[in-house]
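Of the protein chains in this complex, all but one are displayed in their positions.
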Amino acid sequence: MIRDPEILILGAGPAGVGAALALADHGVRALVVDSGFAAGGQVYRPMPDTFAPNGTPGLGPDQEEGARQRRLLADSGVATAFGRLVWSIGTDLRVDALGPDGPEFWRPKGLVVAAGATERVVPFPGWTLPGVMGLAAATILLKSQCMLPGRRVVVAGCGPLLFAVANAVVKGGGQVVALADLAGPGTWLRAMPALLGRPGDLLQGGAWMARLAAKGVPLMFRHTVREARALGAGLKVSLGAVDANGRPMRPARDRTLEADSLVVGHGLIPSTEALRLLGAEMYFDAEAGGWVPRLDDDQRASRAGLYAAGDGTGVRGAVGAFLAGRIAGLTAALDLGRIDAGQHARAAGPLRRRLAQARRFGRAMSRLMAPPSGLYDALDAHTVVCRCEDVTRAEVNQALESGAADVNQLKSWTRCGMGPCQGRMCGDTVAQIVALRTGSRAAAGAWTARVPLRPLNVEALAGDFDYDDIPLPTAAPL
Amino acid sequence: MSVNDKARIPGGETFDAAVVGAGVMGATTALFLARGGMRCALIDAGGVCREASGVNAGTLTLHMTRAALIPYAMRGWDMWKNAPDWLGGDPGVCTTDGLSLAFTAQEAALLEERVEARRAQGAPIEIVTASRAREIEPGLTDDARLVAHCPMDGYVTANLTGHTYRRALVEAGVRLYENAPVTGIEAGDGGFRLAMAGVAPRARRLVLAGGVWLEDMLAWLGLRIPIKALVNQLIVTERVQPVMRSVLGIASGLLSLKQFANGTVLVGGGWQGKGDRARHTTEIVPDNLIGNLRLARYVVPALAETRIVRAWLGFEAETSDALPLVGPLRGIAEAYAIGCVHSGYTSGPYFGRLLAQRILGQEPEMPLFDADRLLATP
Partner (left out) sequence: MSLRIANQVRRGPAVTLSVDGQAVEAFAGESLAAALWAAGRRALRQSPRAGTPRGVFCMMGACQECLVRVDGQRALACQVAVYADMRVETGAAT
C-alpha cells in the first residue's frame, strides 16, 4: 500500500473503481479505501473467495460486471486499502481510518468521494423485529451469500428491487407469500419510455413479473405493510391497500399472512456524510433520493480538491456511477496538471453522453423507488422512528410541538439519531416528519455531520500505549 | 436604519431589557429579569442553549473551577441541584461524587497545590486513600498515584438544557427571538435599538451574553475587549452497561469523564479542535481525539470495550486573565455583559441571577467581575 497518494478515493464501488481507472490511465498515484474486503460496492458485492459458483450462469449480469471491474482495478495497479473504516476527513483533506493494524491516515492532494447509498425503509409497527430486513439486505444475502432471506417471505415496498428479490427467492427455492408494491401497474407503465433506454433491464423486469405471476405469487399493487408481529419464530404480516399517495384505504380488507420473514425497502438514500463533514455545498433533490452535493459538469464539489461521483451524489444506478467516477478521475488528473483541458474534453465528452443516457434511466428508477408522502402521514404515534434509541413518532411530535424547529434541535431534545447508526436509519423519516411542519425538506435541514463517520472500538483506536504516550496539553489555569 | 423607520417595522416594540445571547447565562439573566417584573426580550442567532450551553460536557464540578470562582460555583451547583424550584424542570441534573486524579509525581504535586487553593476558597475537596477512591469509583484504574475527592460534583445533560430553559422562559413571559441574528446596536437617548432582519426592537437596558461572539458585540458599542475562543472537544460512546458512577478528572483539568443514566459515556476535558467563530465552523483534530480517548481509557479500563459514536466541538470564551466578564459596561448607561466564566456550566446560572439582581437595582449577593480591567487601551 502507498503512504502518500495524490488522490484518495473513498469507496470501491463502481464510481470509485471508475475514478481509479481514469487516474491510473494518466499516471496519478491513487489509493482506493473501502470498509469492505473487495471492490464492487454493494451492487457488485462478490461472493466470499472461499465460494465457487457452480458454473450455473444466471447469477446475473451484475456478478459478471463486478468481476470485470475487480479485474480492471487489479490490472490498473491502483493501490487499495480494504477493511478500513474512514472516520475523519479534515478540511486539509487529511483522511483518518481505522484498519486491521490500527489507526492510520493519509494526506492526499485530492479526494474523490464515492460513498454510495444506504437503503430507505419507512417505519411501520413491527419494523424492528428480527426477521424484518431491507430489500438491499436480502439482495446481499441472495447474491453474495447464496442464501434465502426466508423460506416463506413477504416482499414489500417500492421500486425495481421488489421484483428482483422476489424472483431470486423463487429461483432459490423459497416461497414468496405475497409481493406488496406501493406502486400501481400504471406507475410502471408511465416509467416505460425512460426504461426503454435500457431494454435489457426492461425485459428482465417484465420476465420477473411474468415468472412470479406464473408461480402463483400474489402481486398486490397499491399495497403496503400495515404491521408486522412476532409469531413463534416467524412473523404475522398485515398488508393493506393504499391510494396513489400511499395513504391507507379500505382497512377492513387488510390481509394478514404468516411468513418467516418480511423483506421491505423504499428506495435508496445517497450517503453524503463525508461531503457534509467537509462543508460541501448541498441541496435537496427528492428525485435523487435526498440531499446531494452541488457538482459542476466535471464532478467537482464546492471546494478545491474535492470530487464526488456515483449514487452518493444522487441515486442514478451503477452504470452511471462508473461513468461519473471516470469523469471525476479525469478531472482530478486535469487539476493535478497531468492532462490538459483538450485531453480532458476528448476523454470526458463520450463518457458524459453515455452518462446522460444512464441518468435518464436512473431517474426513472429513482422515481419508482421514491416512497409516496402518505406513508409518513400514516405513521402512528406508537411506531418507533429511531431504531437505536427507540424514539417514537409521538415523541418526535411532542418535541415539534414544544418548538423544535429543525432536525438537529429535534435530535438534541429526543436523542433521535444519536445512537450508533448515527441517524442513517431514521434521518430521512425524521426530516420528512419535520418537513410536514416546516413546509419543506430544505427548511427541516439535515443532521450535522460528525466524526467518527462510523462507530469505532475504543480499544482499536487507542491501541497499546503507556501513560507517557498520551500527548497531554498544558494544564488549565487554576 | 434610522429611528424614523420604527413605525413601519413590525414588532419594533420597546422592552425593559433585551438580552442578546440565549445560552445558560443570558437565559438565566432574562428569566430572573422577567420574574423581577421586566418586559424582557431574549434574542439569539440560533436557538436557546444551542452553542456552548447545549453542546459542552455539562460538568458541575469544583475540581476544575478556578479557585477564585469556587464560592460562585458552589452556589451555582446548588441552583442546578434544585433546578425544578427555579427553572421549573430538570435538564437531567445528576449530582454525584467527583474525583481528580494524578498519575505522575508532577501531577501529584499539581493536585496537592490545587486542592489546597480550592479548599482555601471553601471547596469541600480532600485527598483520599486509594482504597477509598476505589470504593467511590469501582471503575477506576489501579494506577492512580494521588486522588482528591469532592462530594459536590455531577453534571447536567447539556442537550436537554435548551428544552428546559425554553419552557421556563416562555412561561415567565420572556419574548424569544430565535434564529434572529443581531447585526448591530444603536445606543441612543434612553435606550438601545437592535438591528435585526425584519424587526428592530428597542430596549431600555441591554445585556450582551454572546459567548465567544461577545468581542464582536462589545465592538457594536465601541468597546474593545479581546476574547479568546477555545474550541473544546467532546466525545461520546454508545449506550453501554454501567462502567462508572462518578465524575472523573485529572489534576491538570484535561479530563472530564462521566457516564449518563442512559449508559452513554462522555469524554471531554478541553482538548482542542480547530474552529473559526466568525464562519461558525469547527473541526476535530484526530490526534487530539485519540489522545483524549487514551486518557479516558487509561482512567476507566472498561472503556476499552465500548465504541465511540460521535465527537463534536463547542466554543468557550476566555478573557485575557481567564476570569469572568459579568457586570455593567462603564460609560454606557444600562449596558451589561455576562460571559467568559471558566467552568461556566457550574456557576453559569448563579452569575445570571447575580447580574439580574444588579439590573433590577438590588445589591448582588456576591461581587461581579468588572469589564474595566479588560478594556484594551485604544
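Note that the chains take the letters A and B in the order they are written out, and that residue 1 is the start of every chain.
We take it that contacts are C-beta pairs under 8 Å (C-beta built on N, C-alpha and C of every residue); 3 or more make two chains touch, one makes a residue touch a chain.
Quick caveat, the model's predicted, so the values are computed rather than measured.
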{"item": "Which residue of A:Ala79, A:Ala114 or A:Met133 touches the chain not shown here", "value": "A:Met133"}
{"item": "Identified contact with the non-displayed chain, of A:Lys109, A:Arg247, A:Arg276 or A:Arg387", "value": "A:Arg387"}
{"item": "Positions on chain B where the hidden chain makes contact", "value": "238-241, 262-263, 305-307"}
{"item": "Contact set of chain A toward the excluded chain (per top definition)", "value": "35, 37, 42, 47-54, 56, 59, 118-119, 128-134, 136-138, 140-142, 144-151, 172-173, 233, 384, 387-390, 419-421, 424-425, 454-455, 457, 459-460"}
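The rule is short, and it goes like this: only the chains that are shown with their structure count from here on.
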{"item": "Geometric centre distance via CA averages, chain B-chain A, whole Å", "value": "39"}
{"item": "Parts of chain A lying in touch with chain B, wherever the complex brings them together", "value": "88, 90-91, 94, 96, 103, 105, 279, 399, 402-403, 405, 409, 412-413, 415, 418-420, 422, 448, 450-452, 455-459, 461-463, 465, 467, 469-478"}
{"item": "Contacting residues of chain B [partner chain A, same complex]", "value": "47, 50, 54, 64, 66-67, 103-104, 110, 113-114, 117, 143, 159-160, 162-163, 166-167, 178-179, 237-239, 251-254, 262, 270-272, 281, 283-284, 286-291, 293-298, 303-312, 322, 342"}
